[in-house]
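To keep things clear, I will list the structure first and then write my remarks on it.
A single protein chain has been omitted; all remaining protein chains appear in their positions.
Each chain gets a letter, A, B and C, in the order it is written, and its residues are counted from 1.
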Amino acid sequence: MNFSFSDDQILLKNSVRAALDEQCKPEHVRAMFDDPKGYSAELWGEMAKLGWLGLPFPEEQGGAGLGLVELALLLEEMGRAAYPGPFFTTVVLGGLGLMLGGSAAQKDKWLSAFASGKARATAALLEEHLDWDPAATAATAPKAGSGWTLSGLKRFVPWAHTADVVLVPARSPEGLSLFLVDPKSPGVTLTPMVGIDLGSRWSEMRLDKVAVGVDAILGRPGAAGPVVEALLRRAAVMSSAEMLGAARRCLDMSVEYAKVREQFGQPIGSYQAIRHRCAEMLLEAENAHAAVYYAAWALTAGAEDAAVAASICKSYVNEAARKVCGDAIQVHGGIGFTWEYDLHLYMKRAKGLEPLYGDTEYHRELITRHVTSSR
Amino acid sequence: MNFSFSDDQILLKNSVRAALDEQCKPEHVRAMFDDPKGYSAELWGEMAKLGWLGLPFPEEQGGAGLGLVELALLLEEMGRAAYPGPFFTTVVLGGLGLMLGGSAAQKDKWLSAFASGKARATAALLEEHLDWDPAATAATAPKAGSGWTLSGLKRFVPWAHTADVVLVPARSPEGLSLFLVDPKSPGVTLTPMVGIDLGSRWSEMRLDKVAVGVDAILGRPGAAGPVVEALLRRAAVMSSAEMLGAARRCLDMSVEYAKVREQFGQPIGSYQAIRHRCAEMLLEAENAHAAVYYAAWALTAGAEDAAVAASICKSYVNEAARKVCGDAIQVHGGIGFTWEYDLHLYMKRAKGLEPLYGDTEYHRELITRHVTSSR
Amino acid sequence: MDLNYTPEDIAFRKQARTWIEQNLPKKEIRTLEDRLAWHRKLFDAGYLGMGWPKEYGGGGARPMEQAVVADEMARANAPAPTNSLGLGIVGPTIVVHGTDAQKRRYLKKILSAEELWCQLYSEPNAGSDLAALRTSAVDQGDHFLVNGQKIWTSAGAIADWGLLLARTDTKVAKHKGISCFLMNMRQPGVDVRPLKQITGSSEFCEVYMTNARDEKSYQIGKLGEGWAIAQTTLGYELGGRALARITNYASQHSRLVEAAKRMRRHGKPLIEDPLVRQKLGRIWAEIEVERYQALRTLTLLERGEHPGAGGSLTKLSYSELEKRFMELALEILGPYGQLTEGAPKEFQLEIDTAVGERGSWAYAYLWSRAGTIYAGSSEIQKNVIGERILGLPKETRADRVGGKA
Partner (left out) sequence: MDLNYTPEDIAFRKQARTWIEQNLPKKEIRTLEDRLAWHRKLFDAGYLGMGWPKEYGGGGARPMEQAVVADEMARANAPAPTNSLGLGIVGPTIVVHGTDAQKRRYLKKILSAEELWCQLYSEPNAGSDLAALRTSAVDQGDHFLVNGQKIWTSAGAIADWGLLLARTDTKVAKHKGISCFLMNMRQPGVDVRPLKQITGSSEFCEVYMTNARDEKSYQIGKLGEGWAIAQTTLGYELGGRALARITNYASQHSRLVEAAKRMRRHGKPLIEDPLVRQKLGRIWAEIEVERYQALRTLTLLERGEHPGAGGSLTKLSYSELEKRFMELALEILGPYGQLTEGAPKEFQLEIDTAVGERGSWAYAYLWSRAGTIYAGSSEIQKNVIGERILGLPKETRADRVGGKA
C-alpha cells in the first residue's frame, strides 16, 4: 500500500511542469483567446514529441503505455497552466474512448494518429437537455444500406472545430450505438458556443442525415451504453485532475498574494479571515488530490470500487474547486477581478469543467446507487 | 408600511422578558428536567393571570384578542428562556387549531379553559413516517354509531402527558377528519419519547379503538386537510419565533463571552475568526427576525403571500438557528460543551424544533409550489 | 407593525408604473445619447434626485417613494439613468457637505446629466484600507496640485467631474490627513484608462492624475474632513435601491424557473426534479428575506433614522446572497449558464443584471463575485458589524499598536 508517486511519476510531473511553464505561459493562453483555431499547432507538435499525446495508449499504437495516474498528473499540470487546446478531447474522449470500445483496426488508425499529433478527436456527449445518462440520448441513426444516417442536435461539443473524428452516441435500430463521425461530413453543421473559459472551445453540432459506413461504429451496434458510461467515468476523473490543477494555481497565487499585499499596516495573510480561508482552501485542494489520484489508480487497477471512486472524485472536486477558486478571488480582492491579472484564467477553467462529464448531483446519485446496492 | 413594533408590542415584549427573567431562570429550566410533569403549575397559573394563555383568543372566550405578531413576540421570549411547559401546545396547537376549525361550542368550552389555565392541549400531527403532509395520515376512524373509533400510532406528540385534549387527525369514511381526543380515554396509551431538549416532552401515542362522540369532530368530517395545513403554517411560524429567541440567547451569550474570555493575551472577540463568526450569527438572527415577523404579520393580516411566507419563515429560521446555535458552541469552546453552562439549554431547544412543523425540505418544496403556480 | 402599503403609496406606485409603461424606450439603448435622452425624460418626470431639496432641483420625496420608483423601473426592466455616481454619491454628498454656492453650481446639472460624474476613492494600495490612500493634494496658494492614481472608477471614461479623496496632510494619523474635493476630469493632468474586468467588459477605469489642478472652490468641507465625509457617503443609496434589487433578483428567479420548465431530465421537465425544486425554493426564501429586510430599512428611513452600521448587515447579506444565487443558477443551467455567445434564447438571462447592464447569466455570475469585494469587502463589513454593532473589542493590528508585521 503506497499512496505516493513513484520516482518516474514525479519525473513526469516535473517535466510537464517545466515544459508548460516555458511554453504555456499566461501570455500564450491569452494569445490563443484571439486565435481562430484556439490552440497552437506548434505546441501540439511539441506535445507529440514529448509523448504526451499518446501517454495512455498501448506502445504498439505509438503510445507510452502509461496509466491514468500518469495521465492525471499531466492533466493536473494542464489545468494549472490553463492550457488551451484539444488535448483532453483527443487523448481522453477520443483516445480512451477508442481504447474502451474500438476495434483493432480503429485503434491502429486513430490512436497512432493522435499520438503522433496528426489527428484530433472529441466526443459529443451532451444534447439539448444536458442529461449525462447515455440512455437519454435522442439522436437517431436509422439504417441506410450497410451503414446508418445520423440525425440530432448535440451541444457543448468541446473542440469540435479542430477534430478529425467525433464520437457520437445515437439510437440505431439495435439500440444505443457509438459512431465515429468526421465533422467535415455533409450534413454536419458546427456553430460556436462561447463560454466564460475562452481557453476551451465548444460547438453546437447539428447532424442532418449524416451518412456513416459500417466501419464507423465503435463496438457492437446497440451496445454503446456501458462504453459511454466507462468513458464518462474516465472523463470525470481526468477533468477533475485538470480542475485540481487550476484550483492549486488559484491557491498558490492566493497564498503568495496574502504574503505581500499589505492593508492596515500588515500583510493580509496575517489576518485570520484570510489565513483561515487559505487553510480551508489547502484542505480542499489536498482532499481533491486524494480523490483524483485514488480514482485514477482505481480505474487503472480495475479496483472493485473504481466506478464509485470516479463519482466520488468528480462530485468532490467540483465542490472543492468551486470553493478554492471562488475564495481565491475573495482573497485577492479587486485585483482578482481584473482581466489583466491571471487568476481568472484558472478560475474559469475549473468553472467550465464543473458541469461537464457529470455534474455534482449526477455523480452523487450514482454514489448512492453503488453504496445501497452493494450492501 | 411600517416594519417596527408598536409601543404596545414593545411593552408586551418587555413585560414578558421581565417575567421570564424572574420566573424562568436557567435554574427553573433545569429543575423542570427532573420534574415528573416537566412544568411548573405555579408558573402556569401566573401565565394565566398575565393573560398569556389566551393571548390570541377572542375576548369573548377569555382571550386578549391579539394577533400572531404579539404571539410571536411572546414565543420568542419563551425560546430565549427555554421555557419548559405546554404553552406552545396549548395556545398554538390547541388554541389556534380550535380557532381555525372549532365550532362555537367547542371554542367556548376549550379556549376559555386554556386562557384561564384550567386545561392544556396538544396535537398529534406526526406518525411513524414523519410525513407532515396531512394527506399521508394513516390513523383510521371508522364510524361507530353516531361517533367514530380511532386507531393508529402517533409519535412525537408534544406534552401529551399534560394535555386534557389532543387534536388527532385520522381517516374517517368521509375523508381526513380532525378529532378532539381526551388522552385519558380508554384505548389511549402514552409512552415517553425523550429527546435532547429535556425542556420539551414528547410521547408516543397509541390509539386502539378509541371511541369519540359526534361532538369530538373539529369542523366538518372529511374536511380536515385545509385546517391541518393552516394550523401547520401557524405552528411553523410560531415555532420559528421560539427558535429565534433561543438563537438570540446563544448569540448574546457568545458576544458577551467573546468580550471577556482571553486567550493569547487578548479577548477572543478581537480575533477575526471569532468576530466575523459573531457578525455572521447576527446577520442570520436579524434575517430570521424579519422572516418571523413578516410571516406572523402576513398570517394575521391574511396577506396574499401568507402561506408562502410561513414556509419561507420556517425553512429560513431552521438553517439560521442551526448556524447561530452551532457557532455559539464553537465560539465558547470547551465551556459551551459543559452541562453546567447554560448555552446548551437554548441550543437544544432550537434543535428540537428544527424538524417539527415541517422540516426545511418540506417547506422549500411548498415554496416552489407556490412560486411556480403563481406565475 | 403594518406591512401593507398606504393608499398613497399604492397610488404613487400605480402612477409611476403607468408613466414607465408609457415612456419606456421602445428600442434597446445602445448609445450614450440614447441613455441621456432616457435620463432626461426621467428627470423631467421628477423621478431623479427625488429625495434632494426642491430648491436645488430635487423632489423632496419620501424614501418609500424613491424606493417605489426604483422598484417599478426594475419591474419594467427599464434601463438605468446615466450619471449613477452623480445621483447616488456625489449629489447627496454635496447636499450634506457642500456650500450653498456648490449646491447651486452642481446639483441641477447632475440631475439633468449635463455634467457626468465619477468617484475617485480607491487606489491600488488602498482598497479595504481606504485610509491608506496616497494621492496627494498640495496647497499651492490659489489652488491644489493633485498627483496620484485611482482605480475602480466607474464611468471614468465619460465623466466630466469626479469626487476625489486626497491626502492634504502627511504628518497626522492616516485618517485625519484626508480631504474631499471635486475634480475637473477634463484637463491635461488627468489620464483615464479603461480597466477590463474578468467579465470581459470595462465598466471601470484607472485614473492617473499628474499635476492636475484643483481650484480652491472645489474643496468639500474642511481640510482633513475627507474621511468623515466619505463615511457618511456610504449608504446614501441604501433605501433607494432596496426594493429594486430584490425585484431584479425575482426576475432572474423567474427566468430560471422558465429555463427549468424548458429543459427535460428523465423524461420530465426539469422543474419537476425535486433537487431543482429545493434549490429554487431555498433561494426564493433568501430573496424574500432580503425583501422583508428592505422593508425594515425603509421603515427606518421613513422615520428619518439612518441605519448606520446596520448598512453593513444589508450589504453583507445581499452581496453574499447574490453569489449563492448565481452559483445555484449555474448549477441548474449547467453549461448553458456559462455562455456569452451561442446560447439558445430560452437559456438567456435577458434582464438587467445587478449593475444595470443587459447581460448573460455568465456575466451575472462573474459579476456576483465583485459584490463581496467592492464598497467594503465582506471581511470589512464583518469587522464593522463586530465592532460597531456587537461591541466586540478591536483587533490588535500593526497600524494600531505601532508594531511591524
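We adopt the following convention: a contact is a pair of C-beta atoms (placed from the backbone, for glycine too) under 8 Å apart; a residue touches a chain by one contact, two chains touch by 3 or more.
All figures in this text were calculated on a predicted structure; none of them were measured in a lab.
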{"item": "Among shown chains, those touching the left-out chain", "value": "A, B, C"}
{"item": "Among A:A41, A:A135, A:V214 or A:V371, the residue in touch with the chain that has been omitted", "value": "A:V371"}
{"item": "Among B:S103, B:T189 or B:Q330, the residue in touch with the chain that has been omitted", "value": "B:Q330"}
{"item": "Hidden-chain contact residue, picked from the options B:P142, B:P192 or B:P226", "value": "B:P192"}
{"item": "Residues of chain B (touch criterion as defined above) contacting the omitted chain", "value": "126, 128-131, 133, 136, 155-156, 191-197, 202, 204, 262-267, 270-271, 273-274, 322, 326, 329-330, 333-340, 344, 347-348, 351-352, 354-356, 359-361"}
{"item": "Residue ranges of chain A at the interface with the undisplayed chain", "value": "1-6, 9, 69, 255, 258-259, 266-267, 269-272, 274-276, 278-280, 282-283, 286-287, 290-291, 293-294, 297-298, 301, 303, 308-309, 311-312, 315-316, 361, 363-368, 371-372, 375"}
{"item": "Contact set of chain C toward the excluded chain (per top definition)", "value": "273-275, 278, 393, 395-398, 401, 403, 405"}
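Following the convention adopted for this analysis, only the chains that are shown with their structure count from here on.
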{"item": "Chain located farthest away, centre of chain A as origin (C-alpha)", "value": "B"}
{"item": "Whole-Å gap between the CA centroids of chain A and chain B", "value": "51"}
{"item": "Chain B and chain C: spacing of chain centres that average the CA atoms, whole Å", "value": "41"}
{"item": "Per-residue multi-chain contacts in chain B, two or more chains", "value": "271-272, 276"}
{"item": "Touching two or more other chains - residues of chain C", "value": "379, 382, 395"}
